[in-house]
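Right after this comes subunit A.
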Amino acid sequence: MTLLADIVTVLAGLAGAGFFTAGTLGLLRFPDLRSRLHALAKADSLGLGFVSLAVLVQADSAGTAAKVVLVWLLALAAAATSAYLLAGEERP
Partner candidate 1 sequence: MSALLPAAVLLPVITALACLALPRRAQPISGFLGGLASAAVNAAVVVAVTSHGVLEHHMAGWAPPLGIALRADGLAAAFVGLTGAVGFATLVFAASAEATTGRRTGFWPLAMLTWSGLMGIFLAADLFNAYVALEVLGLSAVGMVALGGRGAPRAALRYLIVAVVGSMLLLTAIGLVYAATSTLDMDLAGQRLTAEDGWLPLVLAATGMGLKTALVPMHAWLPPAHAGSPPAVSPLMSALVVKGSFYLILRLWLDVFPRNDAVALVLGVLGAVAVIWGGVLALAQRRLKRIVAYSTISQVGYLFLAFPLLNLPGHQPAMVSAVVAMALAHGLAKAAMFTAAGALMLGTGTDHVDGLVGAARSEGVLTAGMILSAVSLIGLPMSLGFTAKWQYLEVALQTGAWWIVLVLLTGTLLAAGYLLRPLAALIRDSDTHEEVGQAEIGPRPAAQRWVPLALGAMAVGAGLFTTDLTALTSIGWG
Partner candidate 2 sequence: MSPETTVGPLQLSLALALIVTAAATLYSRHRLTGVVLFLVFGVFLSIYWGVIGAPDVALAEAVIGTGVTGALFGYTATVMPRPAHDRRGSIARTIAGLAGGAGIGAGLGYFLTRAAAAPPGGSGEPVGLTGQATAAVPATGVEHPITGVLLNLRSYDTLMEMVVLLSAATVAVAFAPRSDAGSSTRGGAPASEQRGPAAPPIVRGFVSLVAPVVLLFAAWLLFAGSTQPGGAFQAGAALAAVMILVQTSGVGRLRIGPAMICLLLLGVLAFIAVGLGGLVLGDAWLLLRGEHAGTVTIALECILAVTIGASLAAVFLASAGRRR
Partner candidate 3 sequence: MIELSVASLTLWTGALLTGLALVRLLTVEDLIARLIALNLTGGGTLLILVGLAARTEPVDPVPQALALTGIVITVAFTGVGLILVRAVDDDERPSRSADGRAHGHDEEANA
C-alpha cells in the first residue's frame, strides 16, 4: 500500500511543481494584469491541489487529511477573492 502511496505522492508532487512553474511563466510572459491574474489564480490553485493530494496520501490520520483539504479550500477562496479585487482595480 505504501508503495502506491509513494508513487502517487511523487507524481502528484511533480505535477504540482509543473503547474506552479506554468503559473510563474504566465506571470512573467503575459502582457497585461488581467491575463497574468488569470494565469496565476488558475495554475497555482491547481498546483496547490496536486501538492495537497501528494500530502493527503501520506497523511496518517483522517484529522490531518481533513486539515490539508481545508487548507486547499481556503487557499482557493483567498486566491479567487484577491484576483477579483486586483482585477477590479484596473477598470478599462
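Regarding selection, all candidates are chains of the complex that A comes from, given by their letters.
Simple rule for what comes next: a residue touches a chain if its C-beta (ideal position, glycine included) is under 8 Å from a C-beta of that chain, and two chains touch if they have at least 3 such contacts; residues count from 1.
This structure is a prediction, so every number in the text was calculated from the model and none was measured.
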Touching subunit A here (same complex, options 1, 2 or 3) is candidate 2
Given the complex, residues on subunit A that touch candidate 2 span 70, 74, 77-78, 80-81, 84-85, 88
